[in-house]
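The complex is shown incomplete by one protein chain, all other protein chains being positioned as in the whole.
Order of writing sets the labels: A and B. Residues in every chain begin at 1.
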Amino acid sequence: MAVTTAGALTHGQSESYSGLWSWLTTVDHKRIGIMYGVTSFIFFLLGGIEALLIRIQLAGPNQTFLDQDQYNRIFTMHGTTMVFLVVMPMSSAFFNLLVPLMIGARDVAFPRLNAFSYWVFLAGGIFMNVSFFTGGNIFDGEIGAPDGGWFGYAPLTLNEYSAGDGINYWLLGLQILGIASLAGGLNFAVTILNMRAPGMSLLRMPVFVWMTLVTSFLLIFAMPVIAVALFQLMFDRLFDANFFNPAAGGSPLLWQHMFWLFGHPEVYILILPAMGIVSEVLPVFSRKPLFGYPFVVFSGVAIGFMSWGVWAHHMYTTGLGTVANSAFGIATILIAVPTGVKIFNWLATMWGGAISLTTPMLFAIGFISMFTIGGLTGVTHSMVPSDYQQQDTYYIVAHFHQVLFGGAIFGLFAGMYYWIPKFSGRLLNETLGKVHFWLMFIGFNLTFQPMMILGMLGMPRRIASYPEDYGWDIWNGIATGGAFLIALGVLVFIINFIMHLRTGAKAGDDPWDARTLEWSIPSPPPHYNFAQVPQVHSVDDWWHTKYVEDPQGRPVPIPAGAAVATHDDGHHGDDEHDIHMPNPSFYPLLAALGLPLIAFGLLYSYPLVAVGALILVVGLYGWVYEPASD
Amino acid sequence: MGRSPRLGRMAFALLLLASALLLTGCEALSSPQNTFAPAGEVAEDQKWYFLFVVYPAAVIGVGVLVACLVLPLVYRRKKGDPGLPKQIHGNTPLELTWTILPALLMVAVGIVTVAGIVDLGRAPSDDALRVNVTAQRFSWIFEYPNLQDAEGNALRGDINEMRIPVGREIGVYVNSIDVNHSFWVPKLAGKIDAIANHENRMWLRATEAGTFSAQCAEFCGLQHSDMRFTVIAMPEDEFNAWVAEQGDYTEVTPTPEPGNDEPVDEQDAPSDAAESARAQGD
Partner (left out) sequence: MAAHAPTTGHTLETNTGLDNRKLLMWLFLASDCLFFGSFIAAYLLYRDRNVVGPYQDELYDIPFTSISSFVLLMSSLTMVLALAAIQRGNMRAMRIWLVATALLGISFLAGQAFEFTEFYDHGLSLETNLFGTTFFVLTGFHGAHVAVGVLILLSLVHASAIGKLTEKDSLAVEIGGLYWHFVDIVWIVIFTLVYLIQPG
C-alpha cells in the first residue's frame, strides 16, 4: 500500500533524479547533505595529509624534510582546512540530512539558498587550495599557500611581512566560505523555528535539532565579525589602509580581539553539533531516553550565550591588564559548568541501560572520554597564571585536538556509522567499524597525549623544527607513530564505506530500533520524506509509537497494527493532493560561481570583478524570478 | 556487584601512581625548557597554580574515564535480552547537584585564579633591575636602563643574551618593532607578548644561577623556530663584575614611569604625540 501511495504521490515531481545535471541543480536537502559529506571528507583527507607531513617533519630533531617556508604553509593550511573545510561542512552535512527529517518537514525553509551554501562552500574550498600552485613550481616544492597560521595575526599578515598572494588567498577564501556558513545558519534557524511538524514544540525536538539551532544562531552572530576582520585585513593588504598598521597608530590587538570574538563562538560551532549527535546515539544504544533532556538542552543554550564572554582567554599573555584577565578568567571557568552537566547527563543515560557496543556507540563513548580530558585541560588553561606557561605551547595543541578530534571528529564518525545506513539503505560492516574505532582511538591517544608532556617541557607551537637534547625527541616520535595509526583507521573506514555501497546488508527503515522521526520512513527516504506529515505527541515520538511504558517505567512494545493506528490520526491532507516539492534550479550554482570570480578579480584583474559581480547578480535575479515550485 | 569496589581501588591506585609519575617524572625529564623544573619564583608559583587545578581535574577525569569503561561493561545488553530497561527520564535533584557542586568548585578556582593574576601581573617594584627587551624578526635585544654610563647611555647586552643577578627582582619591559613575538624563559616565568605600540611588562626573579634556554613563543614568520635566546642568571657579585667589564656603568635610581600601575595600553597611545604636534601647528 505504501509503495502505490508513494507512486501516486510522486507523479507530480518535476526533479529527475539521475545524471550529473540533477546533482548540479538539486535543491533536495538529502542530496545537498550527501554532497557536503563527500566534499568535506575529501578535505579531511587533504588536511590529514597535511598533518602527516607535519608529523614527519617533527618526528625527530633538526629535520629538513620540510623547510621552514613549506612547514609554515602546511601548518596554516592544515588548521584552516580542518576548521573551515572539514568540521564545519561535515556538521552541515548532518544538518542537511537530518534536521528536516527530525522535525517532520519535507525540506528546509529555503532549498535554493541551501544549494547556494553548498556551491559557495565548494568554490571557497577550491579557491583556497588553488593557492598551493601559485608559489612557483610546486614540483620543486615551491608552494604558494598562505603561511600566516589559521588565525592570521596582524601585523604579520600585512604586506610588509607577508608579501605575495598567499595571505590574500586565505582571506578571500575565508570570506567566500563565510558567506556559505552565514547562509546556512540563517536557513536552518528559520527551518527549525518555523517548520516543525504539528505538535513538535521546541521542548519536544531532538537534542541534535536543538544543538543545530544554537549553532545556527552562533553562526548568524559570529560570521559577520570575522567578515569585518577579513575586510579590514583585505583593505590593508590590497588598498594600503591602516587598520593594523602600527606606524599609523593601528593596534595589532584589534585583529586579535576581532578574530577571537568570532573565534570562540566558532569553537562551539565546531563542537555543539557533535554533542547533539552523541545525545542521539547514546540513548538509542542504551535503550533508554537521554537523561535529563531539559538540562542537556539548557546547557547547550547556556554554552551558546556564554561563548560570547570568554574570547580574550586566547589573549591572556598579550598584556590586557589584571581586570580583563580576571574577568575573562572567571567567565572561562564558569563555562565549564554547563559542559560538565552534559557529560554527567550522558553518563547517567548509560546507567541502568541495555548497552550495545556498536560502532556508533563506541565513537560516542570515545567522544565522552576524550572530550572530558580536553575540557579538563581547558580548565587548567582557565587557571590564568598557569596559562602564561601553557599558552602557545604543545599543551594547547593537545587541548584543542583533544576536543576537536577526540570530540568533534569522533562525534561526527558516530553520526556517520549511525546515519549512513538511513541514506544509503545499507549497513556498514561492524567488524571493520570496530577496527577503525580502535585504530583511531589508540592512534589518537598516542598522537596527542605526548603533546601535553611536550607543552609542559616547554616546546612552543608552530616551530618547523626543534633542537636535540631538549627532551622532546621521544614524545614527538610517539606522536608521529600515532598519526599514522589514525591514517590507517581512516583507510579502513574508506574501504568499509565503499564496500557497503555494494555488499552491505539492507538496513530497513529502523535497523537500530531508534527513537526519532527519521527512522519512521524508508531507507533511503523518498524524495518527499514523509508520505503523511507526522503528528507529534512527545519527545522521542517515534519510540512512543512503538512502545508504551508500564507502571515500572519499562517499555512494552505496541502490537504492529495498533502502532499504525496511533500514528495515523486521520489527517490525510497531503495524500489527497500531490506533494509539491521545490523545483530544481541552476541559479544557486550560477550565483555561487560569481564569488570566486570576484575574488580572483581582486587579485589579478579588476574587470574580472565586474564579470563575477554580473554573474552573481544574474544568478540572483534568475533565482528571485523563477517559481520555487509549480 | 563485587566488581565495582575492586575497580574503584584499582582506579585510586592508578591515580596515585599517575600523580607520582607526573611530578617526579616531569622533574626528572631533563629539558632546558621544562616548566616543571622551575628556577624562578614566578615559574615556581605557576607550577603550583597548575597543580592546584590538575588534582581535582584528574579526579574528575579519572572518574569519567572509569565510568566510560565500566558502564558499558556492567550494563551490557546480553544475548537474548529484550533490551527494555526502565526508561528513566532524569532526576532533577541529582542534576541540580552536579550543576551546583562544580559551580562551587569553579568559584574556588576562580578566587585562586584572580589572586594569581594580581600577584603575577603586578608591576615590577621600584627597586627592580629593569631590562628593556626589544623583539624583532628574528632576534632579541636587551638594554639595562638602570645601568648608565657617564653620558647617560644605558648598558646594551649582547644580542640574544640576557644577563640578570640571581635573587633580585627583574622588571622586564617588552616591545616589538615589527610583528608580534613572545618573550618566554620557561624555567623562570611564563610568557609575555611583544606587540608593537603596546609595551608589556612583567616581573621575575631567578632563584638559582644558571643558563636558561628561552624562545619566541608567538609565530612571527619564516624563522620563528630559530628565534631563541638565553637568560644567564649569575650571583650578584659575578653580575656586577660582568657589568664592570662592559664599561663604566653605575646603577641609577629609575624615575618612576608615569602611571606605572595603569593598564599598559594607556601609556603608549600616540594621541599625546599627536596632540602636541597639532598644538605646534603642523
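Just so it is clear, contacts are C-beta pairs under 8 Å (C-beta built on N, C-alpha and C of every residue); 3 or more make two chains touch, one makes a residue touch a chain.
Worth saying up front: this structure is predicted, and the values here are computed from it rather than measured.
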Of A:Phe65, A:Tyr161, A:Phe231 or A:Trp438, the residue in touch with the unshown chain: A:Phe231
Residue, one of A:Ala324, A:Val533 or A:Ile558, that touches the chain absent here: A:Val533
Touching residue (missing chain; options A:Ile74, A:Ala123 or A:Ala189): A:Ala189
Option touching the unshown chain, where A:Leu24, A:Leu254 or A:Ile442 are the choices: A:Leu254
Residue ranges of chain A at the interface with the undisplayed chain: 104-107, 109-111, 182, 186-187, 189-190, 193-199, 220-225, 227-229, 231-232, 235, 239-243, 247-251, 254, 258, 530, 532-533, 535, 571-574, 579-582, 621, 624-625, 628-629
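Assume only the chains that are shown with their structure count from here on.
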Chain A-touching residues of chain B, taken from the complex the two chains share: 26, 29-36, 43, 45-47, 49-50, 52-54, 57-58, 60-61, 64-65, 67-68, 71-72, 75-77, 81, 83-92, 94-95, 98-99, 102-103, 106, 109-110, 112-114, 116-122, 137, 178-180, 182, 184, 186-187, 189-193, 195-198, 200-201, 213, 215-226, 263-265, 270, 274
Of chain A, residues touching chain B in the complex: 68-69, 72, 147, 149, 153, 155-156, 161-162, 246, 249-253, 286-289, 291-295, 317-326, 329-330, 333-334, 336-338, 340-341, 343-345, 347-348, 350-357, 361, 365, 368-369, 372-373, 376-377, 379-380, 382-393, 453, 456-466, 469-472, 513, 547, 549, 552-556
